[in-house]
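Take a look at the following structure, please.
Just one protein chain is left out here, and the rest sit where they should.
Naming follows writing order (A, B and C), and every chain is counted from residue 1.
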Amino acid sequence: MTELNPELFDLRMSDKAQPLMAAVKKHLEENVAPITEEFFALNKEKEDRWTWHPRQLELLQGAKDKAKASGLWNFFLPDDETGNGLNNLDYAYIAAELGKYPLGSESLNCSAPDTGNMEVLERVGTEAQKKEWLEPLLNGEIRSAYVMTEPGVASSDAKNVSTTAVLEGDEWVINGEKFYISGAGDPRCKILIVMVKTSPDAAPHQQQSQILVPKDTPGVEILGPMHVFGEDHAPQGHMHMRFDNVRVPKENILLGEGRGFEISQLRLGPGRIHHCMRSLGKAEKALELMIQRGGSREAFGKTLVKLGKNVELISRARIEINAMQLSVLQAAKAMDVLGNKEARVYVSAVKAMVPEKVCTIIDQAIQMHGAAGMSQWFPLADMYADMRHLRFADGPDEVHHMVVGRAEIQKHGLW
Amino acid sequence: MTELNPELFDLRMSDKAQPLMAAVKKHLEENVAPITEEFFALNKEKEDRWTWHPRQLELLQGAKDKAKASGLWNFFLPDDETGNGLNNLDYAYIAAELGKYPLGSESLNCSAPDTGNMEVLERVGTEAQKKEWLEPLLNGEIRSAYVMTEPGVASSDAKNVSTTAVLEGDEWVINGEKFYISGAGDPRCKILIVMVKTSPDAAPHQQQSQILVPKDTPGVEILGPMHVFGEDHAPQGHMHMRFDNVRVPKENILLGEGRGFEISQLRLGPGRIHHCMRSLGKAEKALELMIQRGGSREAFGKTLVKLGKNVELISRARIEINAMQLSVLQAAKAMDVLGNKEARVYVSAVKAMVPEKVCTIIDQAIQMHGAAGMSQWFPLADMYADMRHLRFADGPDEVHHMVVGRAEIQKHGLW
Amino acid sequence: MTELNPELFDLRMSDKAQPLMAAVKKHLEENVAPITEEFFALNKEKEDRWTWHPRQLELLQGAKDKAKASGLWNFFLPDDETGNGLNNLDYAYIAAELGKYPLGSESLNCSAPDTGNMEVLERVGTEAQKKEWLEPLLNGEIRSAYVMTEPGVASSDAKNVSTTAVLEGDEWVINGEKFYISGAGDPRCKILIVMVKTSPDAAPHQQQSQILVPKDTPGVEILGPMHVFGEDHAPQGHMHMRFDNVRVPKENILLGEGRGFEISQLRLGPGRIHHCMRSLGKAEKALELMIQRGGSREAFGKTLVKLGKNVELISRARIEINAMQLSVLQAAKAMDVLGNKEARVYVSAVKAMVPEKVCTIIDQAIQMHGAAGMSQWFPLADMYADMRHLRFADGPDEVHHMVVGRAEIQKHGLW
Partner (left out) sequence: MTELNPELFDLRMSDKAQPLMAAVKKHLEENVAPITEEFFALNKEKEDRWTWHPRQLELLQGAKDKAKASGLWNFFLPDDETGNGLNNLDYAYIAAELGKYPLGSESLNCSAPDTGNMEVLERVGTEAQKKEWLEPLLNGEIRSAYVMTEPGVASSDAKNVSTTAVLEGDEWVINGEKFYISGAGDPRCKILIVMVKTSPDAAPHQQQSQILVPKDTPGVEILGPMHVFGEDHAPQGHMHMRFDNVRVPKENILLGEGRGFEISQLRLGPGRIHHCMRSLGKAEKALELMIQRGGSREAFGKTLVKLGKNVELISRARIEINAMQLSVLQAAKAMDVLGNKEARVYVSAVKAMVPEKVCTIIDQAIQMHGAAGMSQWFPLADMYADMRHLRFADGPDEVHHMVVGRAEIQKHGLW
């Protein structure tokens, strides 16, 4: 990264994106903020934790309708025909705003994992696949899941996938077990993109394929929710699933047999950047809470922020947050300037950097709160659990460090 | 600590304690281990999460009866009349064993906070107080809570206590709010020892008193459970409580007005050592799980333990666990040899050292497990939450570091 | 820093500076690189370590003359009349280039502490002061030193200065002791800017003044060189000095009595940015050496870079270097956009961040080299010592963290 393209140092939002950003902010303040409290309060009114309350869906639809009416729908898609063709850097700035409102992304139809799934369908889907699944996704009528991680093998090595798909006549027959499938619990989730092994005798990176599986296909079983530090995040959840002789038509394969990894490359860059931007939003929030708590309580004759190492902790948090922000923006810019493939090392760098450091900042904010920091009175424990989860999602830290370290050594021809 | 008493380097269990240790181990294996699975499975059978299932109490009583029959009852008490007069070092070894069985301590009537409360009652209680509360506690008929932490002030400075007790005629009238009161949710909990401010005009360390308050006194309200990373630990819980014009007889005060801190000194040393020993048990467990998982899964052609920094992480965990074990044993020995007051710095040293380092080890074990490490399939997330909680319980790390650092500087006459 | 000026995210070098950068690179390659080996080899030929060899001065003058001839002289000065009026961001990029050549800065007349001293003289010097000292400095005929740090007090608090200057008639009489005065050993150093206490009864920040003292004034004694990890850096050195009834004319005071701190603000921002850019050059060098060594030696059947945590260390080094680079560039930009005063927090942030992290990276590079890493065969031990020194120069890390942490807390009105 030493001899860098000067463009990688222009990290400003584009002029073109300014009005979109303004419109998004307005939408969030006027259409999303006002419904948030009622929406989450309804969680306690539901009979079944694994459904939505009808009023919740109604509230959400209202916000979505307003977004559509304002032309703020599906702007995440890079293709100008279906969306606004935002570049990654501009989208990163907007993602940071969305991250401040728990219902923000969904109100604009740009929640994970739908965004990634829609991008994939748009780029590699057949006309029929687009018609059946992309269209209702783009309309916000259904939701989707991405089914990769397995309980029985080390997911850090994506080649380990053990769920099989075997072609029998005109059908793929899928068998295997998956877990931590985020969003698969949502009753609105209708379509799954499943990573499977189709070609065990091919080269290691060409054994895998991705197949579209409607969630209601016989043999698709949801065994239950996986917990994240005691939370199950109902009704969306991170589901444990079994595929038991699940049969789907031959043409449900995406792009072709053995091209599963190729598709992964398409989807992961932008998603990781958005995760990182939202993580930085959490770090800002944690720092803010840390200062507000520590600045308003006294011990030993001083406010807590003035005791011991606390000023230095706050300084270090601020320094790291700013450095991370610049790094994430540069990774987004690298995707715009160099393309996803070349920017891969930048993306791995921020994915390895951000969640780990944000965990530390949240943990320090918890410590400043005393025991209350772990309680339901503050969002910090949930934020910590989410952020700790993120150190596994889309590849554990260790794999991303391997990507970055190896690329660095390769510059010297020594790997 | 430079010129040290040679006795502080003899960290062996005493000969006298060997048969007790053997009997405890036998009891745990024969009477406690066999009931554990059934006991916890019953949690799902209960209608009200905040009660015990009758069968649970029956199982527990059976184990207690066997312990009594074997003479293993109340051995934690240092007084020979009521207990075995174990010294702190011997008890530390036994605490490590107890920590391996979730029902171990209770089956021998030596759970926190009862042990501390019983010690206090035995040393400073009046005959009447002993008859009414110590006796049923010693018999394992009731349980108790220690009511100190408050939501409205920084608990790191114990002088901040704001709950008041005002003498009106022959009664103390108590008003205030407390939280994170462990065990107060247990329906068997009958008596509270409450830290209050009685003498706001006295010197800062003489304003506080401790008062016995039966839990069923009018005005004692349990507002709800506080969570620890999403868990409420029902039915014992860490309760949020309000004292609203609670009236208890004048003679319910312990030791006398303004002597609240003096009583705290009595109770905290041994409890902290036991916490630390149990924490080391958790660290051993985490290391074991880390190796078993990492040694049995492969990625990139090797087992996970052989990848990257993992061997070094395991080495560092082992090195730190052994060093912590020796440090905790030495602190226990210091209490035996130097007395609780002089040993205070040793105790703070291990209280500041152990939970923080054990959190790190558990976190690394989680990382080795991938996402499953945070799930309900492994005990690691719960262990992490417990250990993170312990960095606040009995004073946050920062306060203990202040005790140790100040004592070190004072050796040079420079504080 | 949350609601940031978009300009702070355009970190590209300006178009205007591109030809200057190209000319500087050409000069360094053609005029500086070729003389470097001979220059340093002459160090062994000198009779007195505290002089320059005549041939050394001749070589240097040759490079200076060429720089002047190419119009590359004094471009660091922000004033267009005397220099090229480079902004801080552009200068930061150029400083990074200069840092790659040990004689680079001097060949262009922009070595520390001369640059800072010249800036100060230009902004606050009288016509007479400019004529006598600024002119020969701008011509590269003499050098200078900045005399602030004292051995007898904690320099982290600049108000601690104890060297006194008392007005007797028309003269300031200066008494006190200073140390770590970089460059004061150089025989070409002719003028000192000395921080003194002139007004002990004024408000704390108005007691100090800065006074021009010719190095040959009677009473100015150089007691000897201070070492930095065993090195004395002759013939420039970091000198220990005594001022013993040193008398200088009343008009040698800069800007006026009690305005010493005001002058400090002028000088420190840019200098700190340049230190940080040069530090990043060292970090890049250390990382390069780490990979070259680790990639070319084998142990246990693999190259060292592939063993244990080494890939991850290399990844973390790269991630941190890139994040630091962006942070330093943003701090430079902040000086350009917000002014030195407003940008103060950005500058402290990078001054606290960079030297500490670069020390760690160099230390890891040493470890990868085995014992040879500490030896005279590699530049790493010297680089470590320089970088460790930098954690004190212009204020220790702790003071800069205090600036950043306090500013952050002040945003919430809680300091």
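Here is the rule we go by: contacts are C-beta pairs under 8 Å (C-beta built on N, C-alpha and C of every residue); 3 or more make two chains touch, one makes a residue touch a chain.
Predicted model, so just to flag it, every value in this text is computed and none were measured.
Of the listed residues C:K46, C:R242 or C:H389, the one in contact with the hidden chain in the full complex is C:H389. When the omitted chain is restored, the residue from B:V305, B:V337, B:A372 or B:A385 that touches it is B:V305.
Within the entire complex, the positions of subunit B that touch the omitted partner chain are 1-2, 6-7, 9-13, 284, 287-288, 291-292, 294-296, 303, 305, 310-316, 318-319, 322-324, 326-327, 329-330, 349, 352-353, 398, 400-406, 408-409, 411-412, 414-415. The chain not displayed touches subunit C at residues 149, 151, 153-157, 160, 179-180, 226-231, 238, 297-300, 304, 307-309, 366-367, 370-372, 374-377, 381-382, 384-385, 388-389, 391-393, 396-398, 401-402. Although one chain is hidden here, its contacts on subunit A can still be listed: residues 308-309, 311-312.
Note that only the chains that are shown with their structure count from here on.
Rounded to a multiple of 5, the C-alpha superposition of subunit B onto subunit C involves a rotation of 180 degrees. Rounded to whole angstrom, the centroid-to-centroid distance between subunit A and subunit B, based on C-alpha atoms, equals 39 Å.
Subunit C has its Cα centroid 54 Å from the Cα centroid of subunit B. Residues of subunit B in contact with at least two other chains: 308-309.
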